[in-house]
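One protein chain omitted, others in place.
The block that comes next holds chain A.
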Amino acid sequence: MDSSQLLGITTFTYLFSTLLYVAIFVFKAERLEKAATAFTVIALLIQTAGIALRWVESYQMGIGHAPLTNMYESVVFFAWTIIALYLIIEWKFKTRMIGAFAVPFAFLAMAYASFSTDISKSISPLVPALQSNWLIAHVVTCFIGYAAFAVAAGLGAMYLLKDKSGNNSLLERLPPLKVIDDITHKTMVFGFIWLSAGIITGAVWANSAWGTYWSWDPKETWSLITWFIYALTLHARYTRGWDGTRIAWLALIGFISVIFTYYGVNFLLSGLHSYGSN
């Protein structure tokens, strides 16, 4: 068994998790509730093993480095974080209804990582600039932030869906609007802190490798734009009393910015971070 097999299996287990959560939501399949959680926990463990094994394999190849250094590895870590975060939310807020809106992101990320021809799955050695512990700190912090924003976007979509069609019996089973709004906000706050840490560790790394902590390269600029969008959202909520629909929309807009920072910049624009595109 090698890491790519384990990570390949993960893609399908997350698909199955998604189906279980959708079934719970759509068909009121309450008997499946415990099974969905158990299955997702197992899927997460399989993925964890896959990531750990990939780490070990890189050492066996003599180029040992944490599996967080290219597009493929970061997408895999992104999926991992979404599931971990979702399970924490499920446990903390005692609802499985969010699963149908959060777990699909992890499946899509894994499917993209596994099947896209844009990105290479091979374990490759690191060019000198990437050999830094700051890189690991940078990737980990950014992707925890991105994963939180993905979950927040799922929650935002859930809010809008429920808000638009109030009396639908299907949607009645979703948590009350106020609760969704509250969890969305908390998830965004959590993401904001990690994104802040991500931008800071990125700046420290750039300074230690090139002597400039900030160079307005497209990726940096887009991460700042994303950061501003969430800063704006927090202020609109705290000081202008925005909540509900508007915050839900901002959660979606923010996540579009995340996707662009993460994916769009690598493939549509050019810059320092182009290592991600191979």
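Brief remarks on what is shown
Methods note: a contact is a pair of C-beta atoms (placed from the backbone, for glycine too) under 8 Å apart; a residue touches a chain by one contact, two chains touch by 3 or more; residues count from 1.
The criterion applied here is as follows: contacts and distances are computed from a predicted model.
Choosing from "Methylamine dehydrogenase heavy chain", "Cytochrome c biogenesis protein", "3-isopropylmalate dehydratase" or "Ech hydrogenase subunit C", the protein name stored in UniProt for the chain missing from the display reads "Cytochrome c biogenesis protein". The chain omitted from view is touched by exactly one of A:S4, A:T48, A:T95 or A:S132, namely A:S132. Only one residue in the set A:S4, A:T48 or A:S196 touches the chain that does not appear here, and it is A:S196.
For chain A, the residues touching the absent chain in the complete assembly are 63, 124-125, 127-129, 131-132, 189, 192-193, 196-197, 200, 203-204, 207-214, 216, 218, 221-222, 224-225, 228-229, 231-232, 235-236, 239-240, 265, 269-270.
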